[in-house]
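The structure is given below, and queries will be raised subsequently.
Excluded from the complex is one protein chain; the other protein chains are retained at their positions.
Up next is subunit A:
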Amino acid sequence: MDIEAKVKQIIVNKLNVSEDKVVPEASFINDLGADSLDTVELVMEFEKEFGIQVPDEDAEKIRTVGDAINYLKQKLGQA
């Protein structure tokens, strides 16, 4: 599974939202019903699934689906 598909799958499961809502420009908090603690849990899920560490200062900048995909691609050297 490529990074983008995997990220979307994690978001769908974690935030319990339908797949068609998970578009790059969707904001976790404004569009997908997440609160600040949900976004923390989401980043922890990325860490677990991709076997990486996301520093807090990076985590705070991940606000949309696109942010997450771009960040993880960069982090995993596939940008």
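What we mean here is this: a residue touches a chain if its C-beta (ideal position, glycine included) is under 8 Å from a C-beta of that chain, and two chains touch if they have at least 3 such contacts; residues count from 1.
To be clear about the criterion, contacts and distances are computed from a predicted model.
J.: Unshown chain, UniProt name, "ABC transporter ATP-binding protein", "Probable glycine dehydrogenase (decarboxylating) subunit 2", "Beta-ketoacyl-[acyl-carrier-protein] synthase III" or "Chemotaxis protein CheC"?
T.: "Beta-ketoacyl-[acyl-carrier-protein] synthase III"
J.: For the chain that got dropped from the picture, name the residues of subunit A it touches.
T.: Where subunit A meets the chain not shown: residues 15-18, 21, 31-41, 43-44, 56, 60.
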